[in-house]
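The structure under discussion appears below in the form of structure tokens.
A protein chain is absent from this complex, but the other protein chains hold their places.
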Amino acid sequence: MLDAGRTETLLEVNNIEVIYNHVILVLKGVSLSVPQGGITALLGGNGAGKTTTLKAISNLLHSERGEVTKGSIVYRGERVQDLDPAALVKKGVIQVMEGRHCFEHLTIEENLMTGAFTRRDGKGAVAADLEMVYEYFPRLKERRKSQAGYTSGGEQQMCAIGRALMSRPETILLDEPSMGLAPQLVEQIFQIVKAVNEGEGVSFLLAEQNTNVALRYAHYGYILENGRVVMDGPAADLRENPDVKEFYLGVSDEGRKSFRDVRSYRRRKRWLA
Amino acid sequence: MLNEIFIKPFVDMVEAPDFLLQVLWEGLVSGILYALIALGFVLIYRSSRIFNFAQGIMVVFAALTLVGLHAMGVPAWICVVLTLGVMFVLAVTIERVVLRPLVGQPDIILFMATIGITLFLIGFGEIIFGGENKVMITEELGIPTDSVLLEPWGGLLILEQKDITAVAVAALLVVALLVFLNKTRMGRAIRALGDDHQAALSVGISLQTIWVLVWFIAGIIALVTGIAWGARAGVSFALEVIAYKALPVLMLGGLESITGAIVGGLMIGMLEKLFEIYWGQPLLGGNTETWFAFVLALIVLLFRPQGLFGERIIERV
Amino acid sequence: MLYRTAGQFKTSYQADQALFPVRQDAVLLGVVLLFAWVIFPLTASEFAFQTLLIPILIYSLAALGLNLLTGYAGQLSLGTAAFMGVGAYACYKLVTLMPWLNPVVAILFSGAFSAGVGVAFGIPSLRIKGFYLAIATLAAQFFLVWLFEKWGWLYNYNASGAIQVPNLEMFGVYVAGPQAASVVQYFVVLAVVTLLTLVCINLTRGNLGRSWKATRDMDIAAELIGINLMRSKLTAFAISSYMVGVAGALFVFMWRGAAEPNLFDIPLSFRILFIAIIGGLGSILGNYLGAILIVGLPVLLNTLPEALGLPISSATVEHLNIMIVGSLIVFFLIIEPHGLARLWALIREKLIIWPFPH
Amino acid sequence: MTDTQGYMTADGRQIGGVLMELRNITLRFGGVVAIKDISFDIREGEIRAIIGPNGAGKSSMLNIISGFYTPSEGELWYKGAKRPPMKPYEVARMGVARTFQNIALFEGMSVLDNVMTGRLTHMKAGIASQALWWGKARDEEIANREVVEKVIDFLEIQAIRKTPVGRLPYGLKKRVELARALAADPSVLLLDEPMAGMNVEEKEDMSRFILDVNDEFGTTIVLIEHDMGVVMDLSDRVVVMDYGKKIGDGPPEEVRSNQDVIDAYLGVAH
Partner (left out) sequence: EGLYTPNLAYRTGPFAATGIPLMNGQADYMAMLNARDGGIGGVPVDFEECETGYSTEKGVECYEKTKGKAIVTQPWSTGITLQVLPKTNVDEIPILAPGYGFSPMADGKVFQWAFNAPLSYWDGASIILKFLQDQGDLSGKKVAFLHLDHPFGKEPLPYLETKAEALGFELLPIPVGLKEMQNQSAQWLQIRRERPDYVIMWGWGAMNAGAITEAVKTKFPMENMLGVWWSGHDADLDIVGEEGKGYKSVSWSFPNPDAPVMADVKQHVIDAGKSQASAEELDGVFYSRGLVISAILAEGIHVAQEHFDKAEISPSDLRWGLENLDMSEARLEELGLTGMVPPFSTSCSNHAGHSGGWILEWDGAKFVKASDLIMPDSEAISELEVSRAMEYAEANAPWPVNEDCEM
């Protein structure tokens, strides 16, 4: 197991502030760092700002009328927040967006091939990687000729991850990979994340709602609330933290509560109103 | 009345087959020219979902630049190269000044922006080139200008060599574009961009490069179109209105489809000419070409809402 | 802290649904109305009436009509001018066939014809969407203009093929035709436009408006939650075309005095689309702001070189004008794609939180 | 299966007779068979879950119920009568409301307006009345607004009433969508993955709303969900689909121990 202290830091986000549309302040000073070769989880409730953080890193905020107004984002010691997204991909940082975003009218295989757009290492290498992706996701191989728009949610998620892998990234920013996937598939996708992480040495920054799975696979975690990091620590520690247990894992001292019982009680957060 | 509508036109067609052929040929030639403009539209639409209204004025602009340079004494072929240079600069400028700040906006906003570009280019062009009619430098470019006279069934069929050239060039262009879009890395990126440009950005496709490229190709197409049209009717700003003709062609063929642009162009070119000659002029007072294409496209769309060759609209919840 | 909304609480839903829940807005509107109804009529010159006030109002109404369809119901239309034409020709036929008809009634009634035609060309919208739908309205655009040209009955077989507004009286005052005074025409236009604007505001904030907006934002979902898309789209076409048709009748009868078919050709459609988009799709106020900009700008640009004493030939001025209008369209789209109305809303939002950032 | 007798749930709620019955439904898209000969029923007042791996055809099944897809074969019985082919809006008017897997809110409208659209089926004022904002239209507007405000209170989204939904985070959007569906006062509520992308706390909130609706208004609920915890705890009966086929149907405990279901879906026993 890796931990943040001993390895080189790949990506560092220092105290960034993000404003949408000139008026909506969403991130109020978020700092985090992603170590090389690790899986770092970014946890938090709805609207906490996970997606915004990832987009700020990959410079995709611009087309949503958002901007980073304070702080800095540093990748391998270099300030990257003014680069365009393509340049960042060339540097090895690629994002898998929330909600999959496959190219509907392209076939699965064409979708995967677009992932290799920035690569210059020849057809052979790309073809080899395509095979590798198919190995990780045999289901995609079956559906390679189908238009992505007509495949199911799970297949689209695989396609999106596969597409990112095709760029031979160093770091993948993965936004809610488990959303809408069947339990078996969630497990499977995280297994693949782990395999890619260990096999190809790719680092992950992973935004997740599904804290349970995320903390099982991640090495380190940050918890974001209302645009601020409220807690961070090694995943194992977080898993044991009573607050995290209560609010994010849904287990309290008495064990897991049935969802049927929610009518009679209500959790109240202790930190931040 | 029924006779006039359903029988007489066909009798006329059969009685003067050479004339019918001439009508079809004229239709074919204008169809090709519509299709050329439509091609420019398709390319840009595919890569950005921008409905580029400025394609028409780009045609005028390219043709005027070519003729204007030649009037300054530059040899014809160098003019072509220089004009391409100008179109490239235009593409870069449009990308920088207009498209980049508008990334991610709704389609209709981008559409409006292209109308803004159109207005700008009209004003700019008139200041630079003046409003006079100009003659296309057809001969100087080595395009044959004679006409071929054929005599089918003892009648007369006039084919102009420059029209034949236009048809050939258009065919070539289409093949090249089809290969480019479907078989190359750039082509795939162009199509991806059209589907979801956030996602395209996220995988490292550079909007800027692709947009410049695409607008430049559209500029090349505009130049070819400008030469072909200009050779027929002279070069002036009045040419701009043919852009409207490209709209039904596009929609009939399907906004994303190169094949659609060609098939749509030919269909519209020939059918509107047939309709005008055999029905419009005798029965409706003529000038039906102003609307026929639109109505035809509308009828086709009622049966195929994405046009003949357009991509199926994916609707899921 | 001009724009303080704090302290203005609503105690009933009715109050919450009032037209202007924020007091400052109501005051502002009052000032605008005062200018429109009292100050302008007293002070404006003939030139101001003819090149600014009257056209701005008429264009606003046309844009408002288009906005109902495109901005609220999400159906792109490039055929506005043709529907204006239907209104104008209908009004012409009405007043020439029935000279006793009150001109304002004739104008309001002529919108009904345009509504009918609008519905007919709106039917394809049930199947065709997005840019493809533009083809239906373009077909209307080109077909109708052709029809205005070819169908002699429409223009009473005038040799020129143009329609000429006769002198029309109402309560002993000429309201249309060459004898009518500009100020009278201004009041007629203002009254009609005010009335119809009020109707549009009501429609868009009510049930129908919500079903339009739902159709616009996501038509499949709209249908799945119980909106009859056919009804929603066709009413949008009908009401939008009605407004546009009335605007067309006003355009010819209260302003231009005559019209040839060409007038209703596509450049006019685009012009109105500009107004609606620059003003802000899905906004009522925007149409006015857009019209002021698009109508006022060329007038300003035309008088500017003269005022500055620049010796530029009128043709160059015209070319520069087109260039500037084109650039400004792009410029405004870039600074605020949702139009002037949104820009105003943003300013308001900033004023509300001013002087505290965020 | 067509009995009118209900049954009693473990926690003591009385479930009524069959409200809706799907008989031998098959759905094809070109060559793809999305649903293959599936039959099941939905009883009045029950919470019926549909689970299955991705691409199994769950959403398609909801789409059939709400009239968006017409089944290639098979029949749908509703309140004891065979339902003829219908437009989705007609189905909605019969009291079927739903939420969507990929949020389908009207992004350009405020939360309040979005929820108000849910009441559209209950508003009858004519165009003239609306245009003048007088008489029926105004009364209706106020009456329905009251209903909507209740729903808003119920779902605890008062604070965002006037916010445009485009700006809301995912979880809140889901809640607004539920509000819109509830505003219609439906007799059947179809929920397509209402808790996707939520953390435990938010899922609990959502669960509470679902249970409350079911309990207080007796609304029948059809629920698609991937979180087994939620499905097992909330639902009365579960249909399991895999590749368009039904592989299980019954109370949660029974389904959970079904080997087919474990193989196809759960992976490990939960």
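Lettered A, B, C and D in written order, each chain numbered from 1.
Convention: a residue touches a chain if its C-beta (ideal position, glycine included) is under 8 Å from a C-beta of that chain, and two chains touch if they have at least 3 such contacts.
Computed from a prediction, not measured in an experiment: that's the story for all the values here.
Asker: Given that one chain is not shown, what are the shown chains it touches?
Answerer: B, C
Asker: Pick from C:Gly74, C:Gly87 or C:Gly177: which residue touches the chain that isn't shown?
Answerer: Once the missing chain is taken into account, the touching residue is C:Gly177.
Asker: Based on the whole complex, identify which of B:Glu95, B:Asp195 or B:Glu289 touches the chain you can't see.
Answerer: Only one listed residue reaches the unshown chain, and that is B:Glu289.
Asker: Quick one: say which of B:Tyr45, B:Phe124, B:Tyr244 or B:Phe309 touches the chain that got left out.
Answerer: Considering all chains, including the one not shown, the answer is B:Tyr244.
Asker: Mind pulling the subunit B residues that touch the left-out chain?
Answerer: Contacting residues on subunit B, toward the hidden partner: 16, 19, 22-23, 26, 29-30, 126, 130-133, 135, 147, 158, 160, 229, 232-234, 236-239, 241-242, 244, 273, 276-277, 280-281, 285-287, 289-290.
Asker: Contacts of subunit C with the missing chain: which residues?
Answerer: With respect to the unshown chain, the touching residues of subunit C are 46-47, 50-51, 146, 149, 156, 159-162, 164, 166-167, 177-179, 256-258, 260, 262-263, 265, 299, 302, 313-315, 317-319, 322.
The rule we apply is simple: only the chains that are shown with their structure count from here on.
Asker: List every chain that touches both subunit B and subunit C.
Answerer: In this structure, the chains that contact subunit C and also subunit B are A, D.
Asker: Name the chain whose C-alpha centroid is most distant from the C-alpha centroid of subunit D.
Answerer: B
Asker: Considering A-B alongside B-D, which chain pair is linked by more C-beta pairs in contact?
Answerer: Most contacts of the two pairs: A-B.
Asker: Go ahead and note the Å separation of the Cα centroids belonging to subunit A and subunit B.
Answerer: Result: the chain centres lie 44 Å from each other.
Asker: Just how far, in Å, is the C-alpha centre of subunit C from the one of subunit A?
Answerer: Roughly 48 Å, centre to centre.
Asker: So what's the Cα centroid distance for subunit C and subunit D, whole Å?
Answerer: Centres of subunit C and subunit D (C-alpha means) sit 42 Å apart.
Asker: Using the touch definition from the top, which residues of subunit A touch two or more other chains?
Answerer: 150
Asker: Can you list every residue of subunit B that touches 2 or more other chains, as numbers and ranges?
Answerer: Residues 316-317 of subunit B touch two or more partner chains.
Asker: Where on subunit D is subunit A touching in the complex?
Answerer: Per the stated touch rule, the residues are 11, 29, 32, 51-56, 101-102, 167-172, 193, 196-205, 207-208, 211-212, 226-230, 233-234, 265-267, 270.
Asker: Show which residues of subunit A lie in contact with subunit D when the two form their complex.
Answerer: 20, 24, 43-48, 98-99, 150-155, 176, 179-188, 209-211, 247-250, 256, 258-260, 262-263, 266-267, 269
Asker: Would you mind writing out the residues of subunit B in touch with subunit D in their complex?
Answerer: For this pair, the touching residues of subunit B are 316-317.
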